[in-house]
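Before we start, here is the structure in question, set down as structure tokens.
Heads up, one of the protein chains got dropped from this complex, but the rest are sitting where they should.
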Amino acid sequence: MLWQDILKIRKSSPLIHNITNYVVMNTTANALLAIGASPVMAHAAEEVVEITGLAQALVLNIGTLSTPWIEAMLKAGKEAHRRRIPVVLDPVGCGATQFRTDTAQKLIHELRPAVIRGNASEIRALISSGAATKGVDSLHTPDEVRNDAIALSHAAGCVVSVSGSIDLIVEGNQLIRIANGHPLMTKVTGMGCTASALTGAFLAVNESPLSAAAHAMAVMGIAGELAAERAVGPGSFQMHFLDVLYGLSETDMTQNLKIRYSC
Amino acid sequence: MLWQDILKIRKSSPLIHNITNYVVMNTTANALLAIGASPVMAHAAEEVVEITGLAQALVLNIGTLSTPWIEAMLKAGKEAHRRRIPVVLDPVGCGATQFRTDTAQKLIHELRPAVIRGNASEIRALISSGAATKGVDSLHTPDEVRNDAIALSHAAGCVVSVSGSIDLIVEGNQLIRIANGHPLMTKVTGMGCTASALTGAFLAVNESPLSAAAHAMAVMGIAGELAAERAVGPGSFQMHFLDVLYGLSETDMTQNLKIRYSC
Partner (left out) sequence: MLWQDILKIRKSSPLIHNITNYVVMNTTANALLAIGASPVMAHAAEEVVEITGLAQALVLNIGTLSTPWIEAMLKAGKEAHRRRIPVVLDPVGCGATQFRTDTAQKLIHELRPAVIRGNASEIRALISSGAATKGVDSLHTPDEVRNDAIALSHAAGCVVSVSGSIDLIVEGNQLIRIANGHPLMTKVTGMGCTASALTGAFLAVNESPLSAAAHAMAVMGIAGELAAERAVGPGSFQMHFLDVLYGLSETDMTQNLKIRYSC
């Protein structure tokens, strides 16, 4: 099923509309191309409705947020909702500032994304406004992460995908854990943003947001492991990561996947 | 003549003013440095006139367009026109939205660029507002591409450079075809934008916009082939592409160039 999704992405080359942060635009566009999708980055209020209308998924990322971009995200997201195009929200740095937390909550409330993908701190901030985060990093117990993700999935009525040493993907009380990945991934900027972009690509070819989100995290984790095997440090890791994403084989996936379903 | 242009760029290190999209700023700056030019990225209305005044070419790229950037492009372009500094226009995603098509047409009308460089869909959109494009990709027959390019060259009074599996560079009824390049180039974001930036560098040292545009596409194609020989996938391709651009020799060019002139 995961491998079928990859083949579908390669064959149909879905257009993924990204309204994302400046830091990762290049790397997420390249990751989408490497997996076989077609990225488009556009944020002008004058054109986002048309771009979203051409796309098979919309990815919203608040990493370098500013007011005109929020307006664009709302316009694009409403068009996506109207056309039943799936939306991914990446609440980067949520909890670090009131502006980010408020914006993420507003986007969730008004756009009803199919998947929210963040780290444990960001997910925590979305269910309790009292939490403090240190920028974009996080440290939480597995139980806390699970409880937060379940709470947010219920509250927002969507899939919640939490990246960490073990990724957790939750829809209501259904849980999927993925134990792939490599510590070098935390030494490269935008790996989480790439996970969100790939989630958009999988949503474009898979009707189940839970499966799509899990498949994206599985691909991230396995590609991360294979890239880390060849890498000397974070510079060569980035290069190998794109090469691996581009060349993924069915064997790469089946031999390495560490997935566990529960509820 | 192509090799002479490369030597001139390396020797004179022309300053190329880029008002371009967020996705490719880093990669196009690095490509300009690798070929021997000096890139400058600046978009504030307060300073673009001064920056353009220092430059030997101006490259306008509408990839992540917004209203303040259009104003900057117009200001910079008018200064370039006044000082006879050549302008390249890259109409990224033109045809995908009315905003992009209108903006590209306005820029052509008001600034009279020396070269318009795009893919077949973008060129098509500039001569017929009824065409639909799927984001930034395209599929057209060679005859359609040729007819569109000739029509736009006549209508806009400038060189039209169309990238594709065979690049086509047109001025009026003069045609140059370049059959260099590699499919991996379509798996890396911003290769078209890099072609436009390099077109700016060649315009800075060659008075013929037709030759300059063709030389830029030849360098792109040959560097792409040499990089692809060494690459495992799109990640390593990007690295080798910059290394190859930096180290291009006369033999690299003469042994690999596949160019055909006609009218």
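By letter and in written order, the chains are A and B; residue numbering begins at 1 in each of them.
Everything below uses one rule, namely that contacts are C-beta pairs under 8 Å (C-beta built on N, C-alpha and C of every residue); 3 or more make two chains touch, one makes a residue touch a chain.
What you see is a predicted model; the values in this text were computed from it and never measured.
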{"item": "Sole residue of A:12, A:147, A:174 or A:189 that reaches the chain not shown, by the stated touch rule", "value": "A:189"}
{"item": "Contact with the hidden chain (one of A:14, A:63 or A:118)", "value": "A:63"}
{"item": "Identified contact with the non-displayed chain, of A:23, A:151 or A:259", "value": "A:23"}
{"item": "In chain A, positions touching the absent partner", "value": "21-24, 26-27, 63-67, 93, 96-100, 134-137, 186-190, 231-236, 238-239"}
{"item": "Positions on chain B where the hidden chain makes contact", "value": "13, 15, 22, 25-26, 29-30, 33-34, 38-44, 46-47, 50-51, 54, 68, 238-247"}
